[in-house]
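Every protein chain except one is present and positioned as in the full complex.
Chain nomenclature is as follows: A, B and C, assigned in order of appearance, with residue numbering initiated at 1 for each chain independently.
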């Protein structure tokens, strides 16, 4: 079994592709780790869709405000220069193309940029979409951080999503434990392999053809 | 020549028909005088479409702020409890039906409630509409204050407007120097005659059939 | 002098009828008007359609209102959460209806109702099952879906400070949907932590102007949903 990147390394690798001064929205899970790996000399401003720019790290137990949450409903802090606003303004930032990068987790992502990360489509599942569909349509660059396969070894990078879509043709780049993968007009292409990972392993664990690094 | 109501009396009469606690938008001209005749025991809150609730009277020369204007671009003051907001919020108040009464001047008003107060339609006129069309569509009650006829004696209350419309079927009540006139499903009806004014004179100076007081 | 203050929560809520559509502010626990929601449980109106981003947590607040059988329909973006048990049970038993609306579309539909905009176009949901059955059109080469405004009979909202005219400020991210819901409801009922005098709120800092507010009730020490849940509380 190969090693590849850890969750932290995946997040750090994604952070390297975010330019200085970017307005960034981080999804729940591994994407949240991106905030811990901002490259030296850069500053990102974090947007949380429940109504804040300038979100800071979690508070200590003694200085938390129960009203100050992020979109994952975790307590957060406000950095100097932050701003609060209501939901219509917050989603204007998203829908209006003002957020530069959104980093999301996913269940599946397809070679045509489709993403499925909100519902398994199971008959007894309670549908719950939150802001995911707004984010994938509105944010300029949609990055995905995900393990290359599910826990049971199924491919998450697939030819076509079998789960219900969150958005069609929206993902531009994927950061997995094995590789950085670009979504191109011709499908998946490996941009960079994790240390010690061979291209053949990436192809084997991908549910469709993936092009090697150029 | 009959006397009828003065401009101030017309404004005072209109003010009597505005309920306590109403949110009110006053047009330029005679409508502005309404603010000087709020009946005892009532309070109106004035909205100005350029972005303020709680507008107060004109300032003295020494305490004016050049940035604090009303929609007629005159300097005003802010009363305690006022609020500033941007134009989209201001016209949400208008379009969304949150303003109770708008009092407008007019060039013509028709028996079906049509109003024409933004353009003569002259070929060389520069069209300028401002917020008039938003107000007549959005505010719950559209009152008109106007002289019953033009300076040259032409009727301003007409069967159908000949000037381009500001809005169709929107006016509910008209306050002239001669009478208070309701716009009913059957057309104009005098609700009240000014002191010393006979109904026949009102009919004579109206450009269409007007029903007498009930 | 205009004074929108109402002395008690019970009086503020008295006229909410069965079958009403009620918007409830808050995003999860943040900004949730717990005292007003519990007051609505005491009041007893049933067959309610409730609009909120979520469906409540634990057995207090919105979850308790749902658990008490007063809600026949939820309109929300995210009905699941880690501590949401009441809604899922009723939903799986077919005892409550659900309309799922993406969060941004939900916010914009509520704002549209307040702004007199009966419908608008958005790219959100295009290409997904949530766009099925919705009118779509191409504008400038991109496909959009049409979404209608979303109105309510009542809005129940929590704020930080309010004056007698109904001018409001909020606390941090507790602001969320509340200013929009104040715009979109026929009758907006606000619980405020502090009732201040007219003029005490700087007109530059007013978040919700009083024109959007009908009743204000002071609740000086509001409970917080997270605290109630941590304490294992339920209501009633």
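Here, a residue touches a chain if its C-beta (ideal position, glycine included) is under 8 Å from a C-beta of that chain, and two chains touch if they have at least 3 such contacts.
What you are looking at is a predicted structure, and each value in this text was computed from that prediction instead of being measured.
The missing chain, though absent from the display, is touched by one residue of B:40, B:67 or B:186; that residue is B:67.
Screening A:138, A:167, A:187 or A:207 for touch with the missing chain picks out A:138. Of the candidate positions B:35, B:133 or B:191, contact with the unshown chain belongs to B:133. Of the listed residues A:60, A:80, A:123 or A:153, the one in contact with the hidden chain in the full complex is A:80.
Touching the omitted chain from chain A are residues 20-21, 23, 43, 45, 47, 52-54, 78, 80-85, 88-89, 91-99, 138. Although one chain is not drawn, its touching partners on chain B can still be listed: residues 48-52, 65-70, 73, 78, 84-88, 90-91, 94-95, 114, 124, 126-134, 137-138, 164-169.
Residues touching the missing chain, restricted to chain C, are 108, 112, 115-123, 139-140, 142, 144, 148, 169-170, 172, 203-205, 207 (touch as defined at the top).
Here, only the chains that are shown with their structure count from here on.
Greatest Cα centroid separation from chain B: this falls to A.
Put simply, the C-alpha centre of chain A and that of chain B have 55 angstrom between them. Centre-to-centre spacing of chain B and chain C amounts to 36 Å, using the average Cα coordinate of each chain.
Not a single residue position of chain B touches two or more of the other chains.
The multi-chain contact residues of chain C, meaning those touching 2 or more other chains, are 111.
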